[in-house]
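As you look at this complex, bear in mind that one protein chain is not there, while each of the others sits in place.
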Amino acid sequence: MYSEKVMDHFQNPRNMGEVEDPDGVGEVGNPQCGDVMRITIKVDDQERIEDIKFKTLGCGAAIATSSMVTEMAKGKTLGEAEEISKKMVADALGGLPPQKMHCSNLASDGLKKAIEDYRSRHGSS
Amino acid sequence: MYSEKVMDHFQNPRNMGEVEDPDGVGEVGNPQCGDVMRITIKVDDQERIEDIKFKTLGCGAAIATSSMVTEMAKGKTLGEAEEISKKMVADALGGLPPQKMHCSNLASDGLKKAIEDYRSRHGSS
Amino acid sequence: MKDPIFLDNAATTRTDPEVVEEMKPWFDERYGSPATLYAMGAEAKQAIEEARQRLADLIGADVKEIYFTSGATEANNWAIKGTAEALASKGKHIITTNAEHHALLMPCRHLEKNGWEVTYLPVDGEGLVTPEAVADAIRDDTVLVTMAHGNHEIGTIQPIAAIGAVTRERGVTFHVNAAQTVGHVPVDVAELECDLLSLSAHKFYGPKGVGALWMRRGVRTTPLLHGGGQERKRRPGTHNVPGIVGLGKAAQLARNRMQSEAKKLVELRDYLIEGIEKGLDDVRLNGSRSERLPNNVNFSIEGIEGESIMLSLSYPTAEGSRPVYVSTGSACVSGTLEPSHILLALGVPVEMAHGSVRLTLSHENTREECDYVLETLFEVVERLRSMSPVYKRGASKCATGNDNDGCDCEAAG
Partner (left out) sequence: MKDPIFLDNAATTRTDPEVVEEMKPWFDERYGSPATLYAMGAEAKQAIEEARQRLADLIGADVKEIYFTSGATEANNWAIKGTAEALASKGKHIITTNAEHHALLMPCRHLEKNGWEVTYLPVDGEGLVTPEAVADAIRDDTVLVTMAHGNHEIGTIQPIAAIGAVTRERGVTFHVNAAQTVGHVPVDVAELECDLLSLSAHKFYGPKGVGALWMRRGVRTTPLLHGGGQERKRRPGTHNVPGIVGLGKAAQLARNRMQSEAKKLVELRDYLIEGIEKGLDDVRLNGSRSERLPNNVNFSIEGIEGESIMLSLSYPTAEGSRPVYVSTGSACVSGTLEPSHILLALGVPVEMAHGSVRLTLSHENTREECDYVLETLFEVVERLRSMSPVYKRGASKCATGNDNDGCDCEAAG
């Protein structure tokens, strides 16, 4: 039911782990739902995402979307990265099964939270 | 569902036809029920059934029981022949399917009717 | 015993060897359940979806509107009871005909016991109902019209598209039992303007125990079975993967073959009909001569009884002769005291109904077989008539005006 691309990101996740000494941290989801994602980012002085990593508890879709969102965000400015939507992530993965669109595709939310966290720490907005 | 014996009597009926110039005729059944049997008998002066024949419209069981009853009756006295019951006919055939016991096993009735007819013609009882 | 000649294809057909071949790996090689995510389940899922597509292509349906069942009996029960249950608050009146297969008649009877009212439209002497009769029978509380497309016994094909137009206009759900037509004549759910359609694989060279209900999107029909999430939650139960694959293959074969097969069958059918009408006195063709399934021949034969015809044909005594497998509407076979209610619905006198014989062809039958069958049938009829105490050539009981009353067979027995 998963696309090849999803399976690739599930089997070979990119940017898995935690950025050391992160500039922003976003955690979304809930273990009771079976999905938790934690995104850590390092931001350079042009407000570009220099490094990004994820840790995810969740199903195949949750892990693949996490991996994909880190790839999409890396190198982007915070403003650009904030524009990354659930749908863009799903599209980049060649689509997700309908029942997964919703619940296991929190990665872009995690990214937004990490950016928010960065901003609140650095006073920008 | 039919025993071998039933199939044998169905395929090779004994005593099929009409006795010429019969001493007694018995017809039972009804075309609307799908079963009609006509038994004709020739009776000798010791009131023995010298010859007996049947004609039958009906299913496999109807034809086989007709054939069997003529075999059973042949050579018997009228008194003996009257004792032939449906059950005896069925038993002699190795049994009949339950739903056939009833409706397609009229042959002994036909025989009784033929004997009755003989008696009414000859004034005996 | 020599090769039998199978002329009971309305009862069931030989599963096509190509169908069997396609089913094989799904038993012990690719045995995963389509409900599972791993590769062995995914491939089974793909296989049943391909089968669904093949069936959809055969009947002009949207693939999402097809639900696999265990056969036409289940599909009919679902369609009829499910629609009745879903629409009970709208009304409790159902319309059908008086010449239906038990798999359609009995669900209707069951509903009658539970408070529904059923109108059994009388068919005419050929087994047909008219769209006008259906229109006249529709009431404010009518929620369902249900009937066969092709009659399994007498072969009559109903004017479904015209009846569909009536039900569509009146907003009444229309269920068609197409068990005898799918795979044999063109069945296009759009053209037929029906809402529900039942079919069974083994009627067109697929396996026994699998069928489908086609359900137009938006039609309100409560499921018959409740359980797991299979078939979009409408028909639970682990999928019969080999059976469904077989149904799909049979649908694909039918789509390719139907036209040429029907042409051949019509020729053989008419050859048999003409042969019997020429070769035998006092016979009556049952069903419509023109609106007829390509493979159906049904005659009543004066003065003899159907089971004995059937037995004589199927258990021949002469050395080297071929058994011929046919069916009959005689009471002796139905297991009741009444002959086929379908023949009686046509107005066939009851004694003629007992003497009916049905020959239904498959694409494997040949002209030579038909010649053999005709010859054998003539011999059998001759012999049984010679045994019959009532048959007199030409003195047709058909004309006596005896009707179906007065058969007190139980008492006579």
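Chains: A, B and C, in written order; residue numbering restarts at 1 for each.
The rule is simple: a residue touches a chain if its C-beta (ideal position, glycine included) is under 8 Å from a C-beta of that chain, and two chains touch if they have at least 3 such contacts.
As the structure is a prediction and not an experimental result, all values here were calculated from the model.
Asker: Could you tell me which of C:H226, C:R289, C:R367 or C:R393 touches the chain that is not displayed?
Answerer: Result: among the candidates, C:H226 touches the missing chain.
Asker: From the list C:R14, C:K90, C:R139 or C:R383, which touches the chain that is not on show?
Answerer: In the complete complex, the chain left out is touched by residue C:R14.
Asker: Provide the residue numbers of chain A that touch the chain removed from this figure.
Answerer: Within chain A, the residues touching the omitted chain are 2, 7, 10-13, 16, 27-38, 55-63, 99-100, 102-106.
Asker: Can you list, in ascending order, the chain C residues touching the missing chain?
Answerer: 4, 6, 8, 11-17, 19-20, 23-24, 27-28, 31-33, 35-41, 69-74, 76-77, 101-104, 106-107, 109-110, 200, 202, 207-210, 224-229, 236-243, 307, 310-311, 314-315, 323, 325, 327, 333, 335
As a working rule, only the chains that are shown with their structure count from here on.
Asker: So, what's the distance in Å between the C-alpha centres of chain B and chain A?
Answerer: From the centre of chain A to the centre of chain B is 93 Å.
Asker: Mind checking the centre-to-centre distance between chain A and chain C? Centres are C-alpha means, answer in whole Å.
Answerer: Taking the average C-alpha coordinate of chain A and of chain C, the gap between them is 58 Å.
Asker: Can you check how far apart chain B and chain C are, centre to centre, with Cα atoms defining each centre and the answer in Å?
Answerer: 39
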